[in-house]
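Input: a single structure, listed below in structure tokens.
Every protein chain except one is present and positioned as in the full complex.
And now, chain A:
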Amino acid sequence: MNIATKRWLPHMFAALSLLVLLYPLAWLLATSLKPADEVVTSLNLWPSRPEWSNYTTALDGVSGITVTQLLGNTVLIAVGAVVGNVLSCSLAAYAFARLRFRMRKVMFAFMVATLMLPHHVVLIPQYIIFNRLGMVDSYWPLILPKFLATEAFFVFLIVQFMRGLPRELEESARIDGCGPFRIYRSITLPLSRPALITTAIFTFIWTWNDFFTQMIYLFSPEKYTITLALSSFVDQSSTSAYGPMFAMSVISVLPIVLFFFVFQRYLVQGMATSGLKG
């Protein structure tokens, strides 16, 4: 094998695997543009003529709820979750990383242990609590827990980041008479921006992709998210509805794709340093 082949071989392998990997996404895009009669009959990936009306049908949404409203609902939940997680997790992380208090080690160990706790263990009692509070079929059960730092992943991520920050700025601020709140707000928080951005992006994507929690807590169609609307196609066996259904799928993954392109540096780095799941 000469040097040139040796250099190009890994590239070829990588490019080929990428093609296989991206095929399902190409399939999704192509099927969303196929006319109904081509979905099963034609072996071509690409439609003979793009059927844009699939998208106008998709925009009408499901059971009278338009896609605009579905997207609006989903954005509302996702933004609420992002604000909640960034605020509550950074507050807790600052205490764990920088302040002294009683039972600090016990609480930290507990927080780390909850990283491994399957959500199902607390699922039913949480459901009972929210049911008693009259919050079932509202967005509270999806947003409120985020304001209470229940996602230990992010607390841990921000703690790790804050521990790596130099203390000198905080020390000199303290000598100048700043209290912990001022230091948190004016020094630690701005310096922790990369960790906060990672938290925000992952919270957004996880909330956007979430299905289980949304399914058990939301019933009224007008409160549905885009994922819930899509899930109503799950037992759909006829292929005639494929076009509009996958047009809606494309619309629903678009924000994630957009996030990916804008924030890929934070996503991949957050992944590499903390082992966050996608």
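In the analysis below, a contact is a pair of C-beta atoms (placed from the backbone, for glycine too) under 8 Å apart; a residue touches a chain by one contact, two chains touch by 3 or more; residues count from 1.
In this text, contacts and distances are computed from a predicted model.
The chain absent from the displayed complex carries the UniProt protein name "Sugar ABC transporter permease", chosen from "Energy-coupling factor transport system substrate-specific component", "YdbS-like PH domain-containing protein", "Sugar ABC transporter permease" or "ANTAR domain-containing protein".
Taking the whole complex into account, chain A touches the unshown chain at residues 10-11, 13-14, 17-18, 21-22, 24-25, 27-28, 31, 39-40, 43, 45, 87-89, 91-92, 94-95, 97-102, 107-108, 110-111, 114, 116-126, 128-129, 131, 145, 147-150, 155, 161, 163-168, 171, 174-175, 179-181, 184, 194-195, 205-206, 208-209, 211-212, 216, 227, 230-231, 233-235, 237, 239, 242, 245-246, 249-250, 252-253, 256-257, 259-260, 264, 267-273, 275, 277-278.
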